[in-house]
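The complex is shown incomplete by one protein chain, all other protein chains being positioned as in the whole.
For chain A:
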């Protein structure tokens, strides 16, 4: 650790409440330079809010506490101008809702040129040349001819590429991509995942990839955080979590995915639903849905602790490390070895 080489982003005890209802319960999370981190979990568990809070993008009614450090600099409660310098410059975000990021009435070339002007002070021909380079980099064919088109004249997959180009305009150290492929067709989704991998290799930027698709996460990330009801419940390397999930929730997420090969058995759902943040169950929030839960799980919340193998885990009754040799583990393991 030490102050000489701090992590790129460090969130400590990050909490968020809306109208008195707490939705994030103390997130501790770091992103190292150049790494790709996945954030998974069911809808409403706080994946987006975590990063919107970190970037100061939540509405005024949101109460945010804790520490948000970017390159060692504290951002929680920082001045607007400081935040804006980090946003788009050091950290860029692609939002879940694509329509919110591209301005429908501005030609796309102009939008990228503007971003280049704000973040890198480029103007005129230099800005145009750089914009064309970015369009080319994200795989927009025939960029010079399409420079003056409007967003609606591009397909969904191309709009996603345009947003990535905009995000790259500030040469960010970290790209936060919130469900960047959810709205896309399978074949186009594969193209975008491929693009993200290529860009990371080329620019060395770090990536936070928010998704509910564990398959997609495993294809672009090195490390994964599993969130449930506003908390991180397990964190580890992709290989660790995928070959041996220890939190029953992580395990449940894997088991629920239908298989693309082998027998077409009945699916294995996680019973119940995500709790309403207003009425969280006592103790471990997952305990009412957990097949391993014992009485103690309903009274105290297990803290997120480092395990011997380097992962972090918040569970009193984890999936036993040895008996995970079931079907799910085998098929995941085979996949990793293939």
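Simple rule for what comes next: a contact is a pair of C-beta atoms (placed from the backbone, for glycine too) under 8 Å apart; a residue touches a chain by one contact, two chains touch by 3 or more; residues count from 1.
The working rule: contacts and distances are computed from a predicted model.
A.B. asks: Given the choices "Phosphate transport system permease protein PstA", "Neutral metalloproteinase", "ABC transporter ATP-binding protein" or "Trimethylamine-N-oxide reductase (Cytochrome c)", state the protein name listed in UniProt for the chain not shown.
C.D. replies: In UniProt, the chain that is not shown appears as "ABC transporter ATP-binding protein".
A.B. asks: From the list A:13, A:171 or A:185, which touches the chain that is not on show?
C.D. replies: Considering all chains, including the one not shown, the answer is A:185.
A.B. asks: Of the residues listed, A:269, A:291 or A:320, which one is in contact with the missing chain?
C.D. replies: A:269
A.B. asks: One chain is left out of this view; which of A:12, A:33, A:120 or A:212 touches it in the full complex?
C.D. replies: A:212
A.B. asks: Across the whole complex, list the residues on chain A that are touched by the chain not included here.
C.D. replies: 42-43, 141, 155-158, 185-191, 193-194, 197, 212-216, 218-220, 238, 242-243, 252-254, 256-261, 264, 266-271, 273-274, 332-336, 338
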